[in-house]
Each structure stands twice: as structure tokens, then as C-alpha cells.
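Let me begin by presenting the structure, written as C-alpha cells, before commenting on it.
Shown here: the complex without one of its protein chains, the others still in place.
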Amino acid sequence: MSLQLEPTAEEIQSQRLYTDMGVKDHEYKRIVQLIGRKPNYTEIGLFSVLWSEHCSYKHSKPLLKQFPSSGTHILQGPGEGAGVVDIGDDQAVVFKVESHNHPSAVEPYQGAATGVGGILRDVFSMGARPIALLNSLRFGPLATPHVRYLFEEVVAGISGYGNCVGVPTIGGEVQFDETYAGNPLVNAMCVGLIEQKHLQKGIAAGVGNTVMYVGAPTGRDGIHGATFASEELNESSAEKRPSVQVGDPFTEKRVLEACLELVKSDALVGIQDMGAAGLTSSAAEMASKEGSGIDMNLDVVPQREKGMTPYEMMLSESQERMLLVVQKGREKEMEAICQKWDIESAVIGTVKEDQQLTLEFQGQVVADVPVTALTDEAPVYDVPSEEPFSYQEHQQLPTWRPKRKDHNATLLELLERPTIASKEWVYDQYDHMVQTNTLVMPGSDSAVLRIRGTKKALAMTMDGNSRYIALDPYIGGKIAVAEAARNIVCSGAEPLALTDCLNYGSPEQPNIYWQLEQSTAGMSQACNTFETPVVSGNVSLYNETNGEAIHPTPIVGMVGLVKDLEHVTTQHFKQAGDYIYVIGEAESAWGGSELQLLEDGEISGKVPHMDLDLEEKRQQQVLGAIRDGLIQSAHDISEGGLAVAVAECVMDTEFGAAMTMENNAAELFSETQSRYVISVAPEHAQELEQAIPDARRYGTVTEEKALSIKTREEQTLILQPTDTLTHVWKGAIPCLVRSKV
Amino acid sequence: MVNVHVYITLKEGVLDPQGKAVQHSLTALGYEGVEEVKVGKWIKLEVAEGSDLDARIESMCEQLLANPVIENYTYQVEREAQV
Amino acid sequence: MVNVHVYITLKEGVLDPQGKAVQHSLTALGYEGVEEVKVGKWIKLEVAEGSDLDARIESMCEQLLANPVIENYTYQVEREAQV
């Protein structure tokens, strides 16, 4: 649509054209009040994207505020491209998670790929070199061809982008559940490393300074992506998408190297990526953070297509672009660096005193709006919250008990469940070794990367079991954080901080808002207990298909610090003859468990209990014992309970395990929280038992490659060769993917 | 059996990093006047003849061969010259 | 400017993993009688006209666009219909 053909301000009002952009009637009125006149087409476009849920957090802001976000080691909490945490030696770790659910539902390969691209830019825009990528994925059951297509393409997209950029994808998680059949989740996390002195901010400071555009030219990609991400999916979603964003990892790699060089120059004042809502949000946010304004000349914005209008340029979500503020007079230095990396750059504007975002195009002012109206004045909704009936119903249900008696068969069936099965099929496609720092590769509780030149290492993980949260968002929220922390501890690291991605249905539904409220409250409490502040995150709402919301799915991405490489621990058994201990007692905790789902096809009842103080105490004990060199291997007990956990300890090893326990389904399969299975060299047994009083010896790592679990009366509960376990566990996903029926 | 040629290309306006890279490289190699390059796919299939041939081809393209969200396709049926 | 269409495919006798996968999937999807599938490239270029056009195209193909070790190419020049 050319400029002349755009609807006039009057038409926008009289025909309520703003509603097509996702702006509500009362929001429109408020905009008119704020700018003192009717907005033109470009201006209403700016508001529509910045006031979308994706950019303004209008339904979630009050909830996010309750997260603890500071601490002595926190250098940057939420509000910038990514959170920053001090790890000593003048170094810091930088990380954030981002969702790309909606784009991935429509075009899975590109949706996932550009999700990776976006989160990388968030991290290197802080001045940090990306050192790791992780991802958390949710799909429907692999039984349908469309889900298999989504799954294969999403994984291929992540692999295609991350591998090319040369950042190892070292971890993540994948779960499958009916609830995601129409609305897959693709959350990507990036971790970067920085020398603290290079830390950058996205600010437009210094009146008279120059605004520069760096990176790929702008096309008509993904216009209204931010709005799109703030709506539920329906049949017309495919058409609505004007043009899917296509990622170009080769350009990203060059933009990355160029930016890491740019940030070393003192001529650079501020830098931010153009993410959701592109040029609009980066310009408005950079000005807003500094209380300044920006004048921009859109004629000089690098363009890929002919005849683009201001509206299109401002709302485009073309990938691989950055916005810089540079000291006046030093533009040439920046240009030279861009040229070296063969990246386009252009001087497109100036920082000014009045707090207006003013856009010129072909000699006319095409938009002139107060920056604060776009950002700070974005509406925040006090949404009604209502506990759903189902919650009380589940609470009242009598305790669920498994009916199966054949534990041997149950174990194999659990290992075959795609949610539990090995994800090797996925991570084999990710380059998880490039940069040669990966100490613990995908396949253990957390991935661990060494920091060259130091004795330190970083552990990282992503977790979030939505089944608990669906039944009980408050306890489920606590569990999500606790599980992530437990995974970090198992690898020998101390949890530092976390980033979170809140994937929910429509917050305008009181029941869903209640889920948000309860789960974030639970998460906050856990963060407080573990002293792991939330330093960054992302909110993805309206994850619904034709009115049906997904399970509430907050994903936690956590980073921990290994103080000494000696402490790095994995879940795999290390030596025959080592004693196997289980820490924590099993209770009959079945609500939301994998076994319940296996037996009933649905989840119900009360979720496992979560005592945060006990959780914290055990984490300290386990970490202490690891640091004291008492522990050979450590694995937390989660989906599928102890039997699955022990099976995972023997798989991919030359060993087996011989254990004795009660003939009790809870012992074997319950998902009681705050539990671990560890192995300990016999000479350390006594010391360990003192250090961790809740540790009970259950058996021994054996040379014989089989998992044998018996009762004290020598009744066999489980007997499976290690190879069978491995075969079933590793074969499950490839087999499902290959089946074309 | 007939030979079917399916030609797939990115839709107008969709970024084509491959095309861009090839164009860049051709220019660097000294080929002047190469203005636009698009890299697409050409799929050759040997398919059984039949009255529903067109319908079958179209359905194959939409279901599997092309990605209708970002790609367009055209096709050609090549029949042996009749004697 | 003229539009040039370059079609590249693996040489006869070179196994085509992509083609095989497509054929497999088509059969699995229930399309019967799909015998052979080859996945190749279709590169569209906008090139300056000139008497040496054919020579230029051939040289571009041999130097860059196709890998003569395993690929064959053909091309077509599309000229606007003359009035």
C-alpha cells in the first residue's frame, strides 16, 4: 500500500481500522488523548505493536514485578537485552530466553530458526559473546503426521541456524502432550560471556548523537509479528501472516562478529537489537530508557524491497538488524568495522532533547509521537482472576494409586514415552561441541561449559513440567524452579540466577490469569528460597488453538557456577563397586506423574508436595558433598521416578546396578520431589552418610550390564540388561518419527 | 509413466539468502550485470499416468514438495512425443 | 535484461539422498506409482543481454552454479515476447 493509499486518520477512527491491528476501542481513545489528535496510519501502527502484549506486558507486568530480581551478584536484571550475573574475575554471564511459538506453528523451520537468531542478538547486543544455546520445546503426540512435521522442522530450524552461527546448542528439553497439539512451544535461550568492562546498554543518550542502522536490509517480513504473537491461533492465522521471516545465519554470524568489535569502541553509546516490532521498539525503547527523543529519516533505512512505506519499515521484523547510538562525529569508525565484516550500515537519525519519536519520509513528517506515550503509557490491565472449579475438584480427589503390577514392563513403557525417552535424535542434529568448551554434553542433568583460562565452568539447564502446573499452579511453579536448581546442583554447580518464559493461554480469561498469578507466585517463592533472582525472561500469552488453551507452561532457564572443574559431575555411574544411594524418601505422589498419564491417559489429583526448605537443604548437602569429592555421579529423580532415574544412570555406560527395595510402586515410580540418586565410592560411604543424613544405601554399581531391582526377600521387581534399556530408550523417538502412518 | 517437473521458488518478498550470496559471488567473480538471483528447487518425478494426474501432482506439491507458506510452485508434465 | 533459468541436477548414476527421501515420503503418504525422484536446483538469474550471453551463462554454471564432478546443468533464456 503506497503512502497515498493509506487510510486517513479519520478513516482509521470511523471504520475502526485499528481493531485489525489488535488495538481495542478504549486503547484507541487513550492514544488520541495522549497525542492530542487522531493518529495517522503509521502512528497507529507504532502504538499497535508497542502496546501489544508481546512488547508491553500489559497483562503480566504486575506479576513479573513480584519476581526477585536483584542480588549482590546481579549486574543487570530485567529491562535490557538480557540479564547479567557476576561470576568473578571481572567476568559476567549474560542470558535470556525468548519464545517463538506462533511463528513456529505457522512455519516451523523458519520460526524456530529466527527464534534462535533473535535470542542470540539479545545476548550479543549486551556486548557478550554467545557461548551456548538451549531450547525448550513442546509438541503434541508424535502420532500425527502434522506434529511430526512440526517436530522435525523445528529441530532442523534450530540446528540450521545455531550450527551455522557457530554457537553450540548444548541443552534443552522436549516434552510431548496433547495440550500442545495445535500450539507447539519453541523457547530458545542463549548464554553469553563478557568481560564486565564491555557491558553495553540499549540507550539513546547524548543529545546530538547519531542513530545508526546496522545489519540486513529491511523487507516486508513479519509485519505485525508482535501483534500476531499476542493473539490466539485460528484457521486464518496462515493467511494473516503477511510474510514469514526467514533467517540468514550467515549474516547473523557477521553481524555478531561486527557487534563484538563495535562494543569495544568508546564511540558506541548504546546498542539494541531490532527484535519484535523491529525499528519501532528498538528506537522507542532506547529513547525511553534515557528520557530522550529520536529523529529518524526513513528514506535512508537500508531496504530490500522497493516502495516500502514508513508503516512497513517501522513494523517490519526482518532479521539480523541492530540499532546503534554513536558519538557524533565518530560514525566513520563504526562504518569501517561494519565494512570489514561486510555488513551494511547507515546513519538514519539523531538523538534529541524533546521526548518525541519523529519520523521523516520523502520530506514529510510521517509520525511524531511522544516516546513515553508509546512505552511508559502503554496500558496495564488489572485482570480479574478466578480459581477454576477443576482445581478444587482435583484437590478433593482420593489419592490416586497405580494399578499395574508388572514393574519390569512398566519401566520399559516409561522409558519409551517420548517425554522420557532419549532426546539423542534431537541433539545429534545440534552442533554441541563447537568452541571446544563443552565438558558435559547434552544427555546429563545440566550441560556444562568450561570458561577458558580459569578453573571455572558454567552449568545450564531448562526445565518446566506443565502437568504439575496444570493441576496446581502454585506448587507447580515452585517445582519448576526447584527442578532446574536440582539439575544445576547435580552437575556440581551452584545455582546463580534464572531466566523464565511464561507460556500461557489468554490472560483475559480469569481462570488463565489465575494460573499465571499462582504459578508466578510459586516461582517467586522458590527463587527467594534459593536466592536465584530472575534476571530476564519473556512472556508468551494467547497460546490457544480455536479457543483451547495449552497447559500453563512456565519454562525456567537456569545458570549455575562450577567453582572448580574438579567438581563437574554427571548422572552416569562411573565405576563398578560404587554404592548407590537414594536421597529422600518416596511418598505416594502421583498427580501429574508420567505413570498416571501412562495408565489413565490423563492427569488428576494432587501434585507432589514441595517443601522449599527441605529442597534447599538437600541441594546444599549434595553440592557440598560433590565439592568434597564424595560423589561419583548425581542424578535428580523426576519424571518416571527412581526406576527411570537409575536406568538413566546406567545407560550409555559399561555398568549395571543391583538394588534392593520394597515392592512398592511409589519406591519405583513416584515423582516425590527433592530426591536424588547418587553413586559413591565405598571409601567415602561413611563420610557421605554423615554429610547427607537422608541418603539411604540402595545398592551397588555392577560390572554385569543389567539393572536388577529386588526386594529384601529376593523377589525380582525389575531385571533388564543395560542394552535393552538403552535400546528402548534411544529407539523410541527415531521410531516414532520414522513411522509415516 | 510420465516425467513431471516441479519448480519451486520462494514467494515474492521472502528473503532469499542463498540467492543473495550467489549474486554477490557472481559479481565478485567479475560477471557484470547480474541483477537478481533466486535459488529454488527443481524436482523431477516419474509418475504413473492417469486422468487424475494434475490433481495428484498438485496435492503432492502442497502436501510435501513445496512449503505453501513461503514457496510457490509450478509444474510441467513431459510426455514422450507421440509417434 | 533477460531472465535465465538454470536447472541443475545430480548426474545419472549419482545416488540422490534427497530424491530418495522424497520418493519414500510420497509413497508413505499414499501416492502410488511414484517411481523415481530427483531433487535438483532451479536458479533464476536476471542477466544483462549481450551477444556473449550463452558463453557467460555456461561459464557461470561451470565455475560456480554447478559442480561438474557430480552435477549436470541445462539452462533456458526467457525473453519478453517481442511486440
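Here the chain labels run A, B and C in written order, and each chain numbers its own residues starting at 1.
Definition applied: a residue touches a chain if its C-beta (ideal position, glycine included) is under 8 Å from a C-beta of that chain, and two chains touch if they have at least 3 such contacts.
Here is the rule we use: contacts and distances are computed from a predicted model.
**Student:** Write down which listed name, "Dihydroxyacetone kinase subunit DhaL", "ABC transporter permease", "Multisubunit potassium/proton antiporter PhaF subunit" or "Phosphoribosylformylglycinamidine synthase subunit PurQ", is the UniProt protein name of the chain that is not shown.
**Tutor:** The UniProt record for the chain left out of view names it "Phosphoribosylformylglycinamidine synthase subunit PurQ".
**Student:** Which visible chains touch the chain that is not shown?
**Tutor:** The chain that is not shown is in contact with A, B, C.
**Student:** Given the contact definition stated above, which residue among A:321, A:432 or A:567 touches the chain not shown here?
**Tutor:** In the full complex, the listed residue that touches the missing chain is A:432.
**Student:** Out of A:42, A:69, A:159 or A:179, which touches the unshown chain?
**Tutor:** Per the contact definition at the top, the residue touching the missing chain is A:159.
**Student:** Could you tell me which of A:25, A:342, A:548 or A:654 touches the chain that is not displayed?
**Tutor:** Of these options, the touching residue for the absent chain is A:342.
**Student:** Since one chain isn't shown, list which residues of chain C touch it in the complete complex.
**Tutor:** 10, 14-18, 21, 64-65, 67, 69-70
**Student:** Mind pulling the chain B residues that touch the left-out chain?
**Tutor:** Against the left-out chain, chain B lists 17-18, 21-22, 25, 28-29, 39.
**Student:** For chain A, which positions touch the chain that isn't shown here?
**Tutor:** Residue positions of chain A that touch the missing chain: 156, 159-160, 163-166, 248-251, 253-254, 341-342, 427-439, 441, 450, 565.
We take it that only the chains that are shown with their structure count from here on.
**Student:** Express in whole angstrom the distance between the two chain centres, defined as the mean CA positions of chain B and chain C.
**Tutor:** About 9 Å separates the centre of chain B from that of chain C.
**Student:** Could you give the separation in Å between the centres of chain A and chain C, each centre being the mean of its C-alpha atoms?
**Tutor:** 41
**Student:** Among all residues of chain B, which ones touch two or more of the remaining chains?
**Tutor:** Answer for chain B, listing residues that touch two or more other chains: there are none.
**Student:** Which part of chain C faces chain B closely enough to touch in the complex?
**Tutor:** Within the complex, chain C touches chain B at residues 1, 7-9, 19, 22-23, 25-26, 29, 31-48, 50, 56, 59-60, 63-65.
**Student:** Would you tell me which residues of chain A are touching chain B in their complex?
**Tutor:** Chain A residues touching chain B: 106-107, 109-110, 216, 219-221, 238, 241, 243-246, 248, 250-251, 304-305, 318-319.
**Student:** For the complex, give me every residue of chain B touching chain A.
**Tutor:** 10-11, 13-17, 20-21, 67, 69-70
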